[in-house]
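I am attaching a structure below and will ask some questions about it afterwards.
What you see is the complex with one protein chain gone and the rest in place.
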Amino acid sequence: MPTVSLFIPCLVDLVLPRVGECTATLLSHLGCKPIYHSEQTCCGLMAFNGGHRDEARRLARRFIRVFEHDPLIVSPSGSCVHMVKQRYAELFADEPAWRARALALAPRVYELSQFVVDFLGVQDVGAADEVTVAYHESCSTLNALGVSAQPKALIRAVRGATLKEWQGADVCCGFGGTFANSFAPISSALVRQKVAFFLESGADLLVMCDPGCLLNIGGYLHRHHPDKQAMHLAQFLADRLPDGPARDAWS
Amino acid sequence: MSDDARNAILQRLEAAVPRPLPSRPALPPAPEKALDRDRLQALFIDRLTEQAGVVYPVADPVALLETLARILAEEQVARAMVASDEVVAPLGLADRGRRHGVEMVTPADYPDRDRYVRAVFDDVQAGITGVDFAVAESGTLVLVHDARQARLISLAPLVHIAVLPAERIVPDYETAMAAIYAGECRPGQITFITGPSMTADIQGTPFKGMHGPQKLIVLLLTQT
Partner (left out) sequence: MELTTARFKETAQVELDNARTQKFLRLLPIRLSARRDAAYRSFADPEAAHAYGHAIRGEAIERLPELLKTFEANAEANGALVFWAADSDAANAYIVDLARRKGARYVTKGKSMITEELGLNDALAAAGITAWETDLGEFIAQLLEKPPFHIVGPAINIPVEQIRDIFMARGVLDTPTIDPVTLGRAARRFLRDKFRDLRMGVTGVNIAVADTGTVINVENEGNIRFNKSSPRTLVCVMSLEKVVPTMADALHMLRVLCRSATGQAAGAYITFDSGPRREGESDGPEELHIIVLDNGRSAMAADPHTREVLRCIRCGACLNACPVYGKVGGYPYGWAYSGPMGQVLTPALRGLADTGDLIRACTLCHRCKVICPAGIDHPATLLYYRHKDVQADPQMGGRGRSAMERLAYWGHAFVGSHPRLWRLFARIVRRVANRHAHDGTISRITRRTEGWFSSRDLPLLPQDTFHDRWRQGAAARKPRKEVSS
């Protein structure tokens, strides 16, 4: 029963706590023991993407201190995992000691679906539902982490669920962090296009592995197509476990 | 001053701290290299045809001349410019053409460069050249330009007819270039031709013959 340290992104903590809960639930269900360091805050992704590297380093040092003793770290966010796994080394290019600590930490950090499929070796988590699902290939998850087969395998293994092949699955939803706000007309055009592809796909539900995309696509659907739903993979799976709607991890 | 600029530029570049050179991954050998002559030839024809080139295999010089005469008639060619390279020169096209009512000229027929250029731009409907190599990997003709292979003959007329002896088909660019550069003297220009002149710059509508030939016709001589 591996102990898994939950790396909960700020967006999940504040806006989408259910995604965090479902992550914990799913991991417990699969025989892991999730733990949560309550002193965790932010990995520094937003500061790094904004070019504010001093601030990003400050947060990253803290992240490393909090997590570096954990053998396994799992997060329901492709972009945050990418930050820690791949950007920290660059962030600490001029600080060899911190860079070494970052590099030592990196291989132990997993995106959720990557952890379940690649580390635990599980595809069928035991969930079941008659539902047609479209999977959104979040850019950081697909292009930066190279994670795509794993979430799709997890969805396919849900009994009764159909995973749609659809045009536009790997098209960017236009989130890009502050980009969504500061380049709103372009970002809006992109999310509109993404949703149009989703509607064309005929799927009931759009599932993804990144809370940023979820906020963006979900927020657009809520305003323009309130009958359609976007959902995080963790919640999609946890809600469909045999003992009914997900219970909390610590139950 | 160029010298000052040169030295300043090089100095700045030399001041940059070089990093270790990246290692190169192993490339599998070109699959075309494993093909026998027939399949290499078939591949060449396929690839060039995909790029809108037209290939007529002809068994021998007699068949070649017959096919050429037919093409010149079809294309309504009254006058053609012929290269003097070792492939087309021995064909004796000037005599042949006269018999079919087609005037065959070469750059040497003009007293100076300007008049040759005017002729190849305005007075001929086809250019006929030999080919130094043909590359199967992309259906490409390789022309080495020299005193016998003028550049504009394969470019300025609306039709380019290229005579290709089959044994000149090679699997890949490397084979052709190694042979060309093996000589003492580097040619001033080498041209790879893969299809007729093309564009799609207006509305994405593709059409042939934008600046150069509208038709690229290859007479593939299978026996010599």
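A few points about this structure:
A and B are the chain letters, set down in written order, and residue numbers restart from 1 in every chain.
Just so it is clear, contacts are C-beta pairs under 8 Å (C-beta built on N, C-alpha and C of every residue); 3 or more make two chains touch, one makes a residue touch a chain.
Just so you know, these numbers come straight off a predicted model, no measurement behind them.
If you put the hidden chain back, the residue from B:Leu35, B:Val54, B:Ala69 or B:Met210 that touches it is B:Met210.
In the complete complex, the hidden chain is touched by one of A:Lys33, A:Arg159 or A:Arg192, namely A:Arg192. Touching residues on subunit A toward the chain that is not drawn are 8, 12-15, 17-18, 20-21, 24, 36, 38-42, 44, 46-56, 58-59, 62, 87, 90, 139-140, 143-144, 171-172, 174-193, 215-216, 218-220, 222-224, 235, 245, 247-251.
Interface with the hidden chain, as seen from subunit B, comprises residues 2-3, 5-6, 8-10, 12-31, 47, 51, 107-108, 113, 116-118, 121-122, 137-140, 145-147, 150-152, 155-156, 173-174, 177, 181, 185-205, 207, 209-213.
Assume only the chains that are shown with their structure count from here on.
Averaged C-alpha coordinates put the centre of subunit A at 54 Å from the centre of subunit B.
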